[in-house]
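Sharing a structure, written as structure tokens. Questions coming.
All protein chains but one are shown in place.
This part shows subunit A:
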């Protein structure tokens, strides 16, 4: 049975101090709108709106469709708050910025700074057959990993890293979005709702949830980089555990990308978590140290030439 998806708020709807312009995304758990604040600046507003649980009245109010759905609706709301709490405590140029959080229409809303750009998924899609440049992939991920380091420093894991959760601003700088699955690590009373995306979720997200760690997000980074070059995600980790059909990026994409870069991706996608790099910093270091894709010998500076001439043995 298809889940019932409630109608989005209509264009022009006045949501508190914000004027709704239109729906720009969302699904499953929430809906995202472009809206304008009283100063006329654009913001992105995320509305907690799980599929198949609620309907919407003419005045915008969200109503659970039955009594037991009401309970589930209120339980799920906790995870929406978790995301808000996570993001409210992080300020980083590569992490989406929350500016407000409020209650209205019998549900809750998270207001985020609106950024012009498109998701990495859209970038991949728009390229069609053309390969994504190695320099672009590397530059994006080196910056993105700054944001991920900040998250790990707060003892959080993102747990849903994938191209559609990576947003690339118009100036090319990337941004991690959608922290719906993010979790505190090392919290004793973990009560998970396992949330993951097949293809991007690490094997331990399926069967060993007590083994989650930075290496889990690193698998997601590897799967996202793999998607950039292969234009499709790797097979789901649970299928790979039974029969690994992934193959090696180093072999499959040799020629188009540099060998070291491909070897790194293969390394990030290792199934046993102990065989992956254990920290984001080490991944970043390897990305930076890679020989540039089309390395040219550095041109000698004029000073060096002169020095050579002057010091050459007679």
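The definition used in the following text is that contacts are C-beta pairs under 8 Å (C-beta built on N, C-alpha and C of every residue); 3 or more make two chains touch, one makes a residue touch a chain; residues count from 1.
Criterion: contacts and distances are computed from a predicted model.
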Candidate names "Serine/threonine-protein phosphatase", "MaoC/PaaZ C-terminal domain-containing protein", "Phosphate transport system permease protein PstA" or "assimilatory sulfite reductase (ferredoxin)"; UniProt protein name, chain not shown: "Serine/threonine-protein phosphatase"
Chain not shown: contacting residue from A:119, A:140, A:258 or A:284: A:119
Which of A:75, A:207, A:256 or A:282 contacts the chain that the document leaves out: A:75
From A:19, A:65 or A:99, residue that would touch the chain that is not displayed: A:99
Touching residues on subunit A - with respect to the absent chain: 22-29, 34, 42, 70-75, 77-78, 81, 84-85, 88-89, 91, 98-103, 108, 114, 116-119, 121-122, 125, 160, 162-164, 178, 180-181, 191-200, 233
